[in-house]
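A single protein chain has been omitted from the complex, and every remaining protein chain is retained in its original position.
For subunit A:
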Amino acid sequence: MSQETRQGYRHAALLFDSDEDFLAQALPFLQAGLSAGEAGLVVCQEAHNDLLARALPDDAHVLVLPRDAVYTRAAHVGVTYERLVHRLLAEGARGTRLVSEPAYGSEPQAWETWADFESVSNVTLSALRLSSVCGYDVRRLSASMLHDVQRAHPHLLTEDGPVPSGAYVAPADLLGTSPPRPDPLEATPPSLDLEGITDRAGVARARGEVRAVVAAACPDTVVGEEFTGAVAEVVTNAFHYGGPPVHVRVWATSSRLLCTVTDQGSGADLLFAGYSRGDLDAERSGAGLWLARQTCDRLDAYRTPGGFTVRLSSAVPPAAPGAEGARARAGAPDGGARGARLRAAELLGRVD
């Protein structure tokens, strides 16, 4: 197996029902990699991070990270692992093995997004030299969630190593056959409904109006600005590459942000697109879709009777105490520009 690890992405589920069970499967998997010159990555809940760290030798080539730092957004998780793997390989590892316990939040939408990404990653990370094992505590999974896990992972880990998962479904078959389920919010009146965007002024105006309704509903300025930016990328794309008129609808509640952008074009298959960043110095980078995926929780693209629709959503985090302070700082007269300008003057003076 270590041979295959060095070639590309291997993706297995680790189903466990106790800490002992978890350790009994995860530890041999990591040890086999380490003895073959591979690096280990451990990104689990704290107790399991500790269990594995204690069971491995102190000088083992293993990076242990808190999972909350990695499991932010589905599309972001893939990027993080790409970076980590490239770093470990650059440091001389002959391959990389990951034991993780995905954190997917408590909302049903969040589970669906995560389960879909588990499937998508089989395609989008296929070139990554990583053998990834995703730990799931079966005591916390409903039957349908367990089914989702089995369908998304080509392999299941056992104490003897990975074996093929009989329930596995190829990502294009699992996700690509039908439009995503309508979001319940879509049945409610939208907070913003902009029809007939046909020119550049309309695109700029739409951006401003989306920003306003999102900011009114979402106290977290980072989440709100990112969502607005993601929508802006999609609207721009619809305007330039789809077909005007573009129709934008936004639902902004105290818990979720949802937006649909529909154009009259024939659309494109975006199921596996926009998961790798591309090079801004290159001729055409496809960076817009990548940026949109990174800055919202979920992005779906599908053909509808009315044209081609991209749907974006993000959860609105509860207002955190202390957010007022951050906002006040952000609202400082020059937004902190003075310090930056002084540093720039130094840099300009020092080298000129």
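Quick note on the criterion: a contact is a pair of C-beta atoms (placed from the backbone, for glycine too) under 8 Å apart; a residue touches a chain by one contact, two chains touch by 3 or more; residues count from 1.
FYI, contacts and distances are computed from a predicted model.
K.L.:
One chain isn't displayed here; going by UniProt, is it "Spermidine/putrescine import ATP-binding protein PotA", "ABC transporter permease", "Sarcosine oxidase subunit beta" or "Anti-anti-sigma factor"?
P.N.:
UniProt protein name of the non-displayed chain: "Anti-anti-sigma factor".
K.L.:
Kindly state which of the options A:A24, A:A216, A:A320 or A:A345 is in contact with the chain not pictured.
P.N.:
Candidates A:A24, A:A216, A:A320 or A:A345; residue touching the omitted chain: A:A345.
K.L.:
With the full complex in mind, choose from A:L15, A:C134 or A:V203 the residue touching the hidden chain.
P.N.:
A:V203
K.L.:
Residue by residue, what part of subunit A touches the chain that was omitted?
P.N.:
Per the touch rule, subunit A residues meeting the hidden chain are 200-201, 203-204, 207, 221-222, 225-226, 229, 232-233, 236, 239-240, 277, 280-281, 285, 287-288, 290-291, 294-295, 330, 334-337, 339-341, 343-345, 347-348, 351-352.
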